[in-house]
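Before any comments, here is the structure.
Excluded from the complex is one protein chain; the other protein chains are retained at their positions.
Our next item is subunit A:
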């Protein structure tokens, strides 16, 4: 967008309101159009300083009849020349948003509107963080936005021949000037913090009354400046880093293409855009799924990856055919790669991948290349490769890692460059500059990335904060939550204010027709009283957030009345409240081994909503009439009030059902439920539902020291599947109902059929090694062929295949019904045509939405607009899908960590299975602990060169350390020695596997 301004007359409308015109020219697709917009200037924009005596008289209320709050402190922090407020320039916000969020510096900050606008245009995520900072910073940080563009006092008109940037800089200076004048009597100074030298110079040239500092200078002025300096972003050009430029670097990445060239290339079809995925095993190999190709396109080698991070949006160009190759079968991670690089010198090192030697290829040739590439993917194992030529969008966030000890010079007291090795092994090392390198050794630290200039082998970042000692439970848990982007801070005051005032004393009303209660809650009369039903809940032992309860009763016509009762969370979580917004953003509760991160505050989750026994609770009930064969005769949905008679654990329930002496009505009901659930399950399996496996283990904690001491594989009882079957049934029934009522925006869950390419490798392995195959035409065929995958000698083989095929599956996802056609709603794994999540509203946000939609569908209360709007539903779905995935990863990582802690104390020999054979090692899964690990070739043999890798037969042959010839195939059962080791470089504890004998 290019603009050209025309000075415009102003017109006074009334006292304190004038209007002018903003005129600019926008060029789009070559054409130019002139845009004229009105721009109103007003006098009622307050400075929001508590010290101000003038502004409280000019403020006006907003649409909710609330007056603006005065936030800036009366006694702000005093620097050498008196108390001060800070005004920020755009470049400071963009570069140092982490620093702004730091609670120890930057209090009483004024953000001019023009800065906010510029930030929003440059980076929306930073804008969101800045806005959050202003919203939540009431008493601690005191950030305000000053609408300088709309204030008659600070609006500046663009001069002829002035660039838009100069004009905006001038607007910022004008704002500073006005604030300085305005607060003159209060003796509060204004400090403009800007990293733009020209802006600073322009400010000091005029006779302005405010001071200007660069970020570095400003931090130096602060009393606690020394501690904060480390967190200043690392930009090679900044003055304090000049020394580095001298350290001449021979290594350099190829420069990125210009925007014009990329636009052209994408249009012509010679460049492609997609998200890059770095291989789990090899951090120098990435793949990109592109719509034109049936398989992902490979990007191999440091130079070809060209500074791309895992998850970045990149633009790639195909390499000539001579450089196409099969995906590498080498395991490589950043911590063991180039370990000896010096953090200061960035020495040149041999590239592990292939240097690109693209030379000159015309566009026409490139298009032919694409044709070849598509063909090649179909036919053989050689994959087209590509190189990254631009990175339109970075996926950078804050990362957790630890300082590489060998990059620290222990003798230097001052600041030095050190490497930080990130937890995520798909990512390269990061160079940071810190003065506390020695203090931070052996600690988990959070860092933020700043830039990756082409002349640097490693990206530049800066220190944000430290989490604590490596291996301490708190630091590891926090690191894990940060790495998986799980919000774990306590609920804010605004959220807690949305909870019922009665707190734990809240009670369901005794009489639903009590006029006094109806006056409080007009919907009470629509609730059904089910307190006479014999309802019980069955959950894992020690469960405190009880989502669901069940009952069954024989009807007079011989059919069964079966009820599933779900905690009525939406009675307490109303749409458009802070509580709802918090739940929606958290998306799900996260379960770690020693900790639970709740989606909703404790009061709701474990008390008011939880269907605890012996107390009356609100519920959302689904009641079916089922015949003896578990066919649905009728289904009814209602909001209700229930009283659970008992809360069983799975085991207790099983015992009670099995005990022939128990003949009471409740037990009879449970027996009926069990019988019906068995029939339901059979029907599901007949329809082709999959029975997949994952190596799930549970860690037992010592009850006194809360140290983990035992690992156990999760057991399944018949009562587990009792509950599960009815939950599935409820979810399906609800999905049909809400889809019926809201065909465009119903909240549903789908599971796509896996593309056949996903199973190719597994099938080939099965074929060559066992003569078996998996058919994936339908879920039924898959289920049957999985049943056939049996090795008579090894009962575990079937489970192993199931585990491996689970990994080939697509992930199930939440979606709104308008996003796909009905045929694509199908849930492949469960073999049903439509599905949703309804039964765990305490811990999943999807269920909350489903509850609201069901309440709307049965006419209980009108559905909020938020859940009838496709765009908003799309945002919700996207968020909960992401959060759900992160929560799963976090949970798994937590188990992995604790399993490591268990093994630390006892070294064992266990049976394991080879699930992948690589050129330089094998990957082994140990079912007993649910861990898998790579055994490197160096650990298998003394003579690395003696090994032979047979790619066709998935075989690795080598001379073992004892000197005998050995061959290892995929699926082989091997004895492995298991122990947990602390990696000296990453200080990460992980299970190390060694082949026994």
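Structural remarks
Criterion: contacts are C-beta pairs under 8 Å (C-beta built on N, C-alpha and C of every residue); 3 or more make two chains touch, one makes a residue touch a chain; residues count from 1.
Here, contacts and distances are computed from a predicted model.
As stated in its UniProt record, the chain not included in the shown complex is "Ribosomal RNA-processing protein 41", which appears among "SCO1 homolog, mitochondrial", "Ribosomal RNA-processing protein 41", "LALA0S03e08152g1_1" or "Putative BolA protein".
Which of A:145, A:266, A:602 or A:858 touches the hidden chain is settled by the complete complex: it is A:145.
From the options A:120, A:325, A:595 or A:802, the residue with contact to the chain not on display is A:120. Residue-wise, the contact with the chain that is not shown comes from A:62, picked out of A:15, A:62, A:139 or A:532. Of A:41, A:55 or A:318, it is A:41 that touches the chain left out of the display.
Listed for subunit A, the residues touching the missing chain in the whole complex are 11, 13, 17, 19, 33-42, 45, 60, 62-64, 68, 116, 120-121, 124, 131, 134-135, 145, 147, 149-150, 576, 862, 864-865, 868.
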